[in-house]
Structure formats: structure tokens, C-alpha cells
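The other protein chains are all here in position, but one chain of the complex has been omitted.
Read from first to last, the chains carry the letters A, B and C; within each, the first residue is number 1.
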């Protein structure tokens, strides 16, 4: 396949969607992003990268980071994390306390905020520095040593973290958080505030297309664990729009309110798209449209 | 691939799971089924069928019927049904009223009972006889003119339908049911009480593997609608275990409390497995194990 | 106390509130009532009656009937009803299914619709004709043989009873309804559709002010049961406004969407006020204002 030509076609097809939707505005640092940006990168399993648009422009990864913290915990700890977090879709907005209360402090899956806090808590216990660990991994796996925390975004998020603090304290009350809540939030916020571009993210996620193997052929996680992450991405990766995303795109995907979406075509490649305008559920409007166009053009959907 | 050999291998691998779990006992007619039964059939896109075990023994299709009523409504009515029912996973037990109340009478998806009632209501309005219509379709698509309603099961279910009556009246209160509740329940129960064997179901669902085409090459639903049904099956087809099923099996699947599970491998084939012992979430224990073994042996999982 | 003078003063004080609010419009028969009507009656423990305004004009008693069906069940059956219905405030709108689901089919109290259905179900089992029994009681206790069901209202309500049917079927699914749902709804609707005037209701409720004794000195319910009903009225009698009513009026009270409110001053008298304009919670605007004014003038509040 001529990847470059397909990406160019996709870019062309989604032009009308770029700029639509609403840029995340719950913190000032995110709200200042230009809604007209759009980037798309594809990384093949053997490490080739292609891109169009602003694919080299760094953006705030936000919840896309949850895929990688989960992988790092599985890599170190195997299946034990599943005692503390479920693997089922939530059917509720991503930060809801209601379901957490009815299920006694066990979050539904690792991609709702509560679940990602539990995963981060475990990574913090295992490493003593979860955000540092994640940054190191992402620098190496993307090959970009400039990957770093945007400290302005991090500071801004930390100042607006009441809801996450509530989730963490609530789960701590059920004994499902091991670290001090303040430390946990500090690392969680730093992880969400990492800045990467589309190429970085597509390359860093390559192990999900390679059934658990890193670019150098060494194993990060088992084949089964890679399958697990992909399954959770497909069923839970795009907030309360996972069903719609499964239909339109038909690929495992994880979105973030920074406007990024990471998608995996197992055995073939990874994709990362970025455009800051979000739909009502918090997913990038042009990003979903681009992945939709890509799978239509290539026929690489799952269904 | 030597289908017969693979099916025999699968049968061998799941022997220990057969008989495990609990047979559905909310109605007497279902509770009398022998928990030691197991059947598995595979139908290729060109209509070849293979099977092992009790693949020719009829069983109660129950919620597996929901796939076909949805397809029949899409075939007649196109996308309009999605104004009355959502497409997202539910995150609650399959017959919960709670989510329905918070979402003003719009069920989360067509495979929770409330959603299937809405779909049946529409088919009833469109045809005047939804259960008759479904039976005709299934007879023709399976090539088995003996497909029929088990009237003892239907009578028993109709006598135990308070929860479904509550759902229907509740939605009717929101204006989301058009037919008299009693008529609706009558047809809904008859649809669930259809008796078919694994070969029948695998053949009848062939259009989902053929991107919407029936065995004779005529189109039942559009390519896009077939993709939609498969996506809804993957994310919502196995009650509150869809995430686990997506991981273990990695295929669009729809289960029923009669112990049947229908699965689709788009472009290749359909599978139907049956074994009456259910896990805590209501899915066949040996059935899930068999589909898991099948995708492991063939590598035909989505992830 | 010069009752007539106090009632006249109250009438004068609430003039500005009469006509405010919204007349119940979920059925046509109720929506046609003139919002400018206002009546207030007081019945002393020895059977004297005073009134102002439209105190002799019949209106639809609606949920005020729930007080009497509860009393009739307690009279026949003692405390056993409390195994099937709770006695605590609900904290949810009066017809919510959510709480019912979380509490496994046991309604919170006898004045939410679900609870009143359970009470009616019991009265129907005990008597074979609960609405007939209630009518007989109300005719005798009010001394007005013309008390009867408004069949137009009843027919209209029966045609709009999907929500109550859902509640009844839902509880039946938990084994908490003994009679066929259709029969139950028929009697329930007839009970709500009884037409009485302020004097009738004040007189009929006299046993609650007389600690369980009827006007002729015979005992309907025990002193303790009368206390129980009054306590439930104070904490649960005015939908999701019980706290506000307790403060403003400070008396046991039960309202209905027909615009009536019954209030009890134990040991002294009963009051019934009627004015059809309802506030957002479903209580009569001028009715609450009148009872507020009455307790302010007399100092007969509980607090």
C-alpha cells in the first residue's frame, strides 16, 4: 500500500471536519490550542512512519497516556491489576462516582479516570516514580528524547483536580489506593500532561500492533496481554462513545481531551491522529472522521 | 483449513467445561435441559456447514434472536430505529430499569431487553406479525422449514414476564412503544422461544459474514448496516461480560440464556455454539470456552 | 377558638396565592379544573365542621386517598404490611423506579406510588374489592353518601397508567404483588379518582386526630397505628417537599395532584384545603400557603 497517498486522501476527505467541535476548556492551558490543527501519522510494524498535516506538532496526550501506564503495569506485574480494576464498558460519563459507589470502589475499566488512577497507583508503588517511568518509556519507544511534561498544563490541571481527588479519596476509603492521594494525583497529572506528536505516539504504541513486542524485538508484554489492551481499547477507549467508534472506525482506539486518538491495527500498524475540536462525548471530531475515512479506504476495519 | 478437524480439536479442548455453570431456571421449561449437551457448528460464506457434538439438536434461541429482529428492522426501515434505541454498552445487568430511567426511556442498545422490546415493537408495526416474520426469515435463511416456536417455553415465559412488562410499560410512558404492551410481549416471547440447532443459526446469520448479502446473493441489509450489527455484537452482545468476551474470543458474538452463542468472522464464516451451563453473567461456560479455543487455534480473532 | 374567624383570616391571607402554579395536566379530565378555586375545611375531634371558600365543591382526591387505604389495611391486618413496604422518606420523585430496583422491589413508604400500589394490592386481597371498600368507608366516615368515583377521571387515568403498570409489574417480578396487575391498577385508579369535598375529607380523617377512634367512638386502628400514619404523613406525605412542608406547616399532611391537602393536628382537629394550582413538586401552592397561615395564626404547629 502507498501509505503516503492514503494519508493524503484521508486528509483531503476530512478537511470539512477540521475546526469543528469544541476545544477542551476546563483548564486555560488546553483552551488556547488552535482548533484548526490536524495531524495524522501511521507507523508500520517494522518502524516506518508516514504522516500528513501537523503530525510533527506536539500536543497534550491526556488520556491517551492511560494505554501506556496500563501496559507498563502489566509488563511488571502481570494480571494482578485486574483484582483492582474491571474490564467492562462503563455506560456512564468517564468520571462518574455513581458506578464506583455501587461497585464498592472497583472501577469498571482502566480507561475511566478512576481506573487509570488505580493503575497509576500501582505503577507508583512498583517504581516509586510512575510519571518518570512513563516518560522514560515513551522517550525510548518513540525514539524522541524530547518527550516531556508540559509543566504549565500540569500545574493548571493540578489546580483543577477536585474531581480526581474525590475519586482517589473515595477509592482509598475502600482500600483500593495504596499511595497518599496527593502523590498519586501529582503523578497522574504529570502523565496526562506529557506532550508528544502523532509520530511519537504511533511509534510508542507499536508493541500493540506487534502482539507485545517492542521495536527491537524484545517483549514488553505477552501476546495475551496485548490482545487484552486492544480489547479494552475497542470496548472502553472512547468514553461513552465506544459503541459508535467501534462501528464507524472498527479498531481499538484511545482518545484524549487534548484531541489525540491512538488506534491499532493488530499485525499491521498503529495510527495517531490529532485535531483539538471535540464532540459532546470528548472525542476529536476530525480525528474520528479521519480514522473512519482511513478504514473505509483501506478496508482494514475489524468488522 | 480443515474445518472438521479444527472443530474436533475444539470439542476436545473444552470437554472439561461442558456441564459446568448453571442452567437457566427462571422458567421450568428451560431448566429441564440436560447440562451435559454441547454442539458447535461453522457455516462458511459459501454455505458449507460443519459441526461437532450436538450441533443438530434444537435448543431455545432466547436472546440470540435479537440479532435477527434487529437485522429485519434495519432491512425494512434503515437507520430510523436508532432514534429510539442507542448503540452503546450498558454497564448494567441486561434488564436494568435504572439506566432506562436516567435516559428517559431510550434503551442503551438493541441487545438489552428494553432495546430488543423497542426493536420488536418496530417490527410489529412494520409487519403486523413480528414473530411470524422472524420465523419465516429464519426458516428460509437456515433452509430448515422445521424452525418453530416452542409453545411450552413461550407459555412459560409469558407467565413469567413481569420484568419485561415493566420495561415495556415504562418505555410506553415515555412514548417509546407504539403497540399495546400485551401484544408486544406476546411477539417478543415467541421470538425468544424459537427452537433451532447450531447449524440453523450459523447458516441464518451468514449475511453478517457476507457484509449484508443473503446466501442467494441478494442483499438483506447494506454493508454499513452489517458492520453496525457486528460492532454492536462485539461491544454489547454478551450482557455485562462484553469486555471479557472481546478479550477472550475477540469476535462479534451474541449469547442467549438457552446456552447458545452466535459469533461472526466477517468475510469468513459464522459459528454457533450451544451448551446450557451458564456463568454468573448469563453466558454459556463451555460456549465461551469453545469460541476462545477456536480463535486461539485459528488465529482468527480481531485483536 | 373562633374557628370561622380564623378560617376567614386564612382565606384572606392567601388570596394572592390562589390561581398560582400549574393545574395537573397529565390527563385531560384533571386539566379542565378552574385554577381559581380555593376551599378550606376544619373538622374538630367532636365532629364540628367549619369552612371557607369552595369547601363544599367536590374535587379529585388523587393521592390523598393513600392515607385511607393504608388505614384500612392496618385496621384489618395490623403491622404485617410493613414487611412489604418501608416507612422512610424517599429522596426521589414520587414515581421513581430507581430506588425500587436498588431495594429489590420494596417501596420506601406507602405514599410513593409503588408503596400505595402494594397497600392497595393487600386491601384487594383482604376484601376482594379495595376501591369499593374504600368508597364505603369514606361515605360512612364523611357522612356523605354521594362520595363516588369520577368515572371519566378513572377512565382517563387508566388509559395513562403506563408508569404505574411498570411499577406494579416490576414489583410483581420481585414477588411483592399478589393480584393480577390489571385488576390492581383498576382499583388503584378508582381510588385516586374518588371525588370528595374539603368537609368530606376533613371529617373522614377524623380518626387520625382522635388517636384511632371513629366519630362514634369505635376504634378503627390502634393509637400506635394512628401515630404511625401521622409520622409517615409528616415525613413522606408531600412528595419530595416533605422537609419544606414540615418546616412551613409543621403538621402531618398528605397532598394529591388534584390540589387537595389533608392535615392533622392530633388531639385537636383535621384540616382539608383545596386549590388546583400545583408547585413544581406537585403540591397545591395556595393549599400549602393556607396551612402555613393557619399554623402561624394558631401556633398549632408541631415545632
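The definition used in the following text is that a residue touches a chain if its C-beta (ideal position, glycine included) is under 8 Å from a C-beta of that chain, and two chains touch if they have at least 3 such contacts.
Values in this document were obtained by computation on a predicted structure and should not be read as measured data.
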Shown chains that the omitted chain touches within the full complex: A, C
Omitted-chain contact residue, chosen from A:124, A:154 or A:181: A:181
Option from C:53, C:89, C:173 or C:206 whose C-beta touches the chain left out: C:89
Touch criterion as defined above, residue of C:242, C:257, C:272 or C:290 at the omitted chain: C:242
Touch with the omitted chain, as defined above, among A:13, A:97, A:155 or A:214: A:97
Residues from chain C at the interface with the omitted partner, ascending: 86-92, 99, 108-109, 226-228, 230-232, 234-236, 240-244, 246-247, 250, 252, 266, 301-303
For chain A, the residues touching the chain missing from this view: 96-98, 100-102, 162-163, 165-170, 172-173, 181
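The rule is short, and it goes like this: only the chains that are shown with their structure count from here on.
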CA centroid of chain B to CA centroid of chain C, Å: 47
Intercentroid distance (Cα basis), chain C paired with chain A, Å: 56
Distance between the centres, which are taken as Cα means, of chain B and chain A, whole angstrom: 32
Where chain B touches two or more other chains, by residue: none
